[in-house]
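A single structure is presented below for examination.
Here the complex is missing one protein chain, while the rest keep their positions.
Lettered A, B and C in written order, each chain numbered from 1.
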Amino acid sequence: MAHTSVDASAQIDSHGGGHGHGDGEFAHPASLTMLFSVFFTLLALTILTVWQSTLDIGAAEIWVTMGIATVKAGLVILFFMHLLWDKPLNAIVFLSSIIFVALFLGFTLMDAQGYHSTIEIKDTLEASLPPAPADLPVVPSMPTT
Amino acid sequence: MRQLFLNLNELVFSLRTVEIMFFLIADQNKTFWFPEQASTFAPEVDWFFLAVTYISLAFFVLIVGFMVYFMYAYRERPGYRGSPEALHNNALEIGWTVVPTIIAVWIFYRGTIGFLDMMTIPADTRDVQVVAKKWAWSFGYPNGVIDNELHLVVNEPAKMIMRSDDVLHSLFVPAFRAKCDVVPGRYATMWFEPTKTGTYDLFCSEYCGDQHSKMGAKVVVHTKEEYDAWFTKMQIPPSDPVEYGKLLYAKTMGCASCHSIDGAKIVGPSFKGTWGGEVALAVGGTVPFDENYVRESVLNPQAKARAGYEKASLMPSYQGRLKEEQISALIAYMKSLKSE
Amino acid sequence: MSAVISKPLVAPVESAKEPGNFLTHTSGFLSWALTLDHKRIGLMYLVGVMSSFLLGGVLALVVRAHLFYADGAFLTLKQYNQIFTLHGAVMVFLFIIPSVPAALGNFLLPIMLGAKDVAFPRLNLSSFYLWVGGAIFFLVAMLTTGLDTGWTFYTPYSLETTGPVVLATMGVFILGFSSIFTGLNFIVTINTMRPPGMTWFRMPLLLWAIYSTSIIQVLATPVLGITMLLLMAERFLGIGIFDPKLNGDPVTYQHFFWFYSHPAVYIMILPAMGIISELMSVHSHKGIFGYRMIAYSSVAIALFGFLVWGHHMFTSGMANVTTIVFSALTFTVSIPSAIKVFNWLFTMYKGTVSLTTPMLYALSFMFLFTIGGLTGLPLGALSIDRHFHDTYFVVAHFHYVMMGGTLVAFLGGIFHWWPKMVGKMYNELGGQISAGIVFVGFNLTFLPQFVLGTRGMPRRYATYVPEFEFLHQLSTYGAFLLGIGLFVALGVLINSLFRGKKAPTNPWGGATLEWVCSSPPPHDNFSKPPVVGDPYDFRGLEYDAREGGYVRRK
Partner (left out) sequence: MSDITIPTSEHADDHSHDHPAWLAHHFDDAEQQFDSGKLGMWLFLVTEVLFFSGMFVAYALFRSLHPEVFVYASQFLNAKLGAINTGVLLFSSLTMAWAVRAAQLSQQKILVSMLAMTLSCAAMFLGVKAVEYTHKWDLGLLPAGMYITQGVAEPNHGNWLQILCIPAAVFAVIFAGWYLFALVGRNRFQLQIAGPLLVASLCFFAGVQLGVFLESGESHGDAHGSGHGATHGDHHEGAGDHAAHAIIVDHMVATSIPGQAFPSEVFVDPKRVGIDEPEINQRGRAGIFFGIYYMMTGIHAVHILGGMGVITWLIVKAARHEFHSKYFGPVDNVGLYWHLVDFIWIFLFPLLYLIR
């Protein structure tokens, strides 16, 4: 394997982007032990979450399940995608996507909670036709003669 | 703080008289900017808009004034050299960040107060059930009275309970400064209190297809007595079937928004001169245009779509919405069109 | 296609002793069609977006001519709906979004940065072909069967109309990818391709603006992609998310759509603001006032722009709380814009203002954008918006921002960099006249529309009540005047290709790196690494009558 020595370290350092290494070595092979331990942790977490779904833990379920999923996703991102050793910029870039998804989700859910009542007929009846629904006109119906 | 706002309000109010002096147009009821003020919302919206406009105008004059002055004072000319050092001035920069911020906060605050008034429906309102469909409005009143005009009583708050039969529509009455989208699948509610009798325009302001521009209606604001008279009249259908059919056609059921009586093709086929003849079907062949055909087409419009009107699905089924005697009245009305 | 790209080739080369420039570097159809040179791609984009603009503009004139009479002049209701849809869609997706970033940005970004090319030249070329493909898809779909949904594709109308919604949304989907790849390319280029000495705060403000724009393109456009895909699936399969007949919710569609399309407004205006920063500074021969404030406000606008999409939905039945929150956030985005305007204004202060064509466009921008921005205030105020929503007030407002802002800045930018792009000077007087006509025509077109709006004229109406006729007629006269102004501008530019004097290296006295390259620039921009200095340091730049342009003296 012919390794080309790139005699441009001065150039590299002066790139504003924040290059860390001037020697041209930028490969960081991950150790197999690390890869396998992450993989088995992920498998264990998968089994855990499937087992946990058979339990009836009520409203907490969504949080527990999503918590496990987040841990798994974090492992993939940090180790398999070696973000842990990557440039901080890349981490910021990826994190920003999560923030914007949260924003999107947050606003739409906030709105959905608020307009729930305009969709559910029960609530609408209570809210907009208060006194006695029986007296009220049903629309559209025909003139009674 | 509150006091400051009030003072500002007064200031802007006095500006408003200046505005009227400047922009008075022939019609006494309308200002340069706005149509008549016919609801309780209107003074608030108009006043607030003019306030914002004059603040904006002040900024605008300032900016453009400086711009023109700089253009002149620092123009390139022989013997003149600018001094390129003036690149920064913290006080100035902070100033033009803070002042607009304060004004923006105030506009937000006032706008939200006004909005909450518009969204807070008073306890005892006169309810109108509004149905929007392509491309007509129908307004339902107590005792099953339906009309294609919105009838209201002056100085009584009215609540619209609105739904759409097909796509998005939006009920907009400029004179009331009120607007609300009608979303299919939901019940939308809005309210307003008319303050002036008269007839006003009602528009659909959410694009809804071909005849969007034609989807208007009239708002009639009555005195209490007039309203009662109108309401009593509406409860008794005409005894003459032709008259009743005409009422159903033109007003109650809104057939007129799709079917003309002068031969013009609006959305559906015209009623003119078809009675008793044969009509060609989309699938081929013809059927006689008689009682049975009309009845079937009203209840199940897709059953025998006419040639050239393959999209009969545009017409909703009137199954359950028209009674037998009403269908008969409509048929009688169609028959009468032939003899004319 | 050959007609399109052969235009820059007709520029004759003055003398053989000149070192080859990017236009003459290679020749032949394929040397353009398969070029990886960002400058050629930029020029091809320029021709493409200008053709789209011509189409969109003609449609606008058709709309205005029809609205001359209250009952409509010559179109049926359906035709009118199709034409305003086509006008909006062409202008938004084919013209404004790619105008500044893809056309001028492609040409200028690497040169202003001091790089040889963008980071991914092949991706850049594919962006261009995605744009062409998307445009063809879109236009064929709309011209053959007539789309009539409005450019917003609001459900459920877009689910039940017979128009070619699926084809058109497919076109938008493809155009979206073109936009994403351009943005991605620019971010990477700015992050990794800066030459020695080019620090973040030595970047010209146009690059800050394009960088902010690119952030929006990367973050927001994918949501448009999925929205269009879901809309297609809704039509094909009935997945039930947006279709009220299947218990779906049309307002959800609006959230999805505006999550992209509001930030897209900033995709349209931010690069224009960048151009104005350059123009105001260069033609005042004075450094930009408050460089960092402008740079930061670009990024702030890009980020705040994501928080305000709800103001397109104030009357569509959102929950009250959401509505109020969105209103508050809407006002936050007005502040950075205000800061920019003041900074541009004070850039002229104690400068040496030359009223050249680009400067006249920049000053028009200041005037028009200020109106556009200020009329946004009543629209953001909830109580007023109940009355103004979906009226001509909104139409006038966004035309002041999009057209008075972006288009005028884009024209100013074209006049500013035209000598650099094609190596020819244009007739200055002609350019100034065009700026004047555009300015007058524009105001005559859209000022009456504010009044129409406050008086309650709903938008997207093919016919209207007679009392609005007078104002509509004023607006129509203005539109035709505006059209004349734009044709004058086009004529001046085309004329320069044939009769223009050879452009000097630095005709305006700019201090950014593109003015160091010859006009037009050589194939690989810089034969030796450029010396990067302060992009707004005009000291020592003096006019040299022999050169016909500015030269830097020590």
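Here is the rule we use: a residue touches a chain if its C-beta (ideal position, glycine included) is under 8 Å from a C-beta of that chain, and two chains touch if they have at least 3 such contacts.
Being a predicted model, the structure only gives us computed values, none of them experimental.
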Touching the hidden chain, out of C:Ser27, C:Thr76, C:Thr199 or C:Asn247, is C:Asn247
Of C:Leu77, C:Leu184 or C:Leu481, the residue that touches the missing chain is C:Leu184
Per the whole complex, from C:Trp208, C:Phe256, C:Tyr349 or C:Phe439 the residue touching the absent chain is C:Phe256
Contacts from chain A to the absent chain lie at residues 1-4, 6-8, 11-12, 15, 17, 19, 21, 24, 26-30, 32, 35-36, 38-39, 42-43, 46-47, 49-50, 53-54, 61-62, 65-66, 68-69, 72-73, 76-77, 79-81, 86-87, 89-90, 93-94, 96-98, 100-101, 104-105, 108-109, 112-113, 116, 119-122, 124-125, 138-140
Absent-chain interface residues of chain C come out as 115-117, 119-121, 123, 180, 184-185, 187-189, 191-193, 195, 218-223, 225-227, 229-230, 233, 237-241, 243-249, 252, 255-256, 524, 526-529
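Here is the rule we go by: only the chains that are shown with their structure count from here on.
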When centres are defined as mean Cα positions, the distance from chain A to chain C in whole Å is 33
Listed in rising order, chain B residues that touch 2 or more other chains are 183, 185-186, 188
Among all residues of chain A, those touching at least two other chains are 115, 118-119
Counting only contacts in the complex, chain C reaches chain A at residues 191-192, 194, 196-200, 219, 223, 249, 251-252, 255, 259, 306-307, 309-310, 317-322, 325-326
In the complex, the residues of chain C that touch chain B are 77-78, 80-81, 148, 150, 154, 156-157, 160-162, 244-245, 247-251, 284-291, 293, 315-317, 320, 323-324, 327-328, 331-332, 334-335, 338-339, 341-343, 345-346, 348-355, 363, 366-367, 370-371, 374-375, 377-378, 380-387, 389-391, 451, 454-456, 458-465, 536, 538-539
So, in the complex, the side of chain A touching chain C is made of residues 11, 14-17, 89, 96-97, 100, 103-104, 107-108, 110-111, 113-115, 118-119
